[in-house]
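With one protein chain held back, the other chains of the complex are shown just where they sit.
Chain lettering (A, B and C) follows the sequence in which the chains are written, and residue indices restart at 1 in each chain.
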Amino acid sequence: MTASEIIDQMFNNDPFSKWLGIERVEEGPGFCVLKLTVREEMLNGFSIAHGGISYALADSALAFSANAHGRKCVSVETSISHVQQVMLGDVLTTSIEEISLTHKIGIYNITVRNQHDVDVAHFKGSVYRSEKEWGAN
Amino acid sequence: MTASEIIDQMFNNDPFSKWLGIERVEEGPGFCVLKLTVREEMLNGFSIAHGGISYALADSALAFSANAHGRKCVSVETSISHVQQVMLGDVLTTSIEEISLTHKIGIYNITVRNQHDVDVAHFKGSVYRSEKEWGAN
Amino acid sequence: MTASEIIDQMFNNDPFSKWLGIERVEEGPGFCVLKLTVREEMLNGFSIAHGGISYALADSALAFSANAHGRKCVSVETSISHVQQVMLGDVLTTSIEEISLTHKIGIYNITVRNQHDVDVAHFKGSVYRSEKEWGAN
Partner (left out) sequence: MTASEIIDQMFNNDPFSKWLGIERVEEGPGFCVLKLTVREEMLNGFSIAHGGISYALADSALAFSANAHGRKCVSVETSISHVQQVMLGDVLTTSIEEISLTHKIGIYNITVRNQHDVDVAHFKGSVYRSEKEWGAN
């Protein structure tokens, strides 16, 4: 299976990504650029986006990117710093750097930026790469 | 303002917490126990809850707990490990330990458990405690 | 091999642990309690222990504890918060909790405390558990 076929299989029938309104911008083995627009129901009591929104976007980018190499992956540890407030109507886009890829472990830095190209969150995630291949029976 | 009055103010008019269906179980200065039930629209393409759901629940518990001491707080860094799959219908509850509280910084460990009392995620968060007091003009 | 035999093999001929003056207090599969006394040459320019000292002690405890289950492990991600200053002459001891152990991944919380039983650092580490067994040819 190609990277896009793998991500298709993960993304289609994914109710939470649908709810978030995630769009796939670009993708390949080890990377995936995602985008969403902040809606009213994603806000917290301060009228800024809940931290869970940027986290969910980055966590999806991590899962899609790591799996797109062809082997099924599970996340081991993820961390995020929210460095700028996210407002209603903001358009968030991820960029990803694969900082390490060994046989068993992949490590990724993901930056979430708004429509003004300002960093809003820095995410780091590590995954365990299982032996199971996408598309194998 | 009391801890509950502060959390009221954060929680009421919080659209994302409403969408998540978060219930407040117990709270006070430095702690807050939250609960949610996993719905269909919180699932990912594998029919398990998206990692963003446990993260959002724990991140809300962090914000409510830290602010409930009376000073306005912002998160500095958060991390989470998802250690057990979360299924449709699971009821997730947080527990929190304030592992450090200085004048300027608070650090918290939050465990998310399911209805069988099995740990599903381990979250750690640090906050900066500003000078601004809740309820001050 | 028993837990202690594995840790013997890791600890003996370990020059940095010797330099640190690490003592093994208690150990078994999945846990290891270590101790050291802070010496002059471990201090930074503020006359408090360098953050690398508590980190190194906790990182050793992680390695010994995880390997003591019998399979060779490598660390994936570690984090530490230094919450209290460590002074010359302080005696630091680790305690460890294995918060998750699956076939491939182990996750541990380690607390470093001083001789007054005050927490000085909170460390979290995840390891990948390889197929290689200790003592196998």
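Following the convention adopted for this analysis, a contact is a pair of C-beta atoms (placed from the backbone, for glycine too) under 8 Å apart; a residue touches a chain by one contact, two chains touch by 3 or more.
From a predicted model like this one, the values you see are computed outputs, not experimental measurements.
Considering the full assembly, C:I80 is the residue among C:V33, C:A66, C:I80 or C:V120 that touches the omitted chain.
Within the set C:N44, C:T102 or C:S130, the residue that contacts the chain not displayed is C:N44. The omitted chain makes contact with chain B at the following residues, 76-77, 79, 104-105, 107, 126, 128, 130. Chain C residues in contact with the hidden partner, per the touch definition given at the top, are 9-20, 40-46, 49-53, 55-56, 59-60, 63, 75-82. As for the chain not pictured, it touches chain A at residues 79, 81, 83-84, 99-100, 102, 107, 109, 119, 122, 124, 126.
To be clear about the criterion, only the chains that are shown with their structure count from here on.
Taking each chain's centre as the average of its CA atoms, chain B and chain C sit 29 Å apart.
Annotation: 32 Å between the Cα-based centres of chain A and chain C.
Of all residues in chain B, those that touch two or more other chains are 79, 81.
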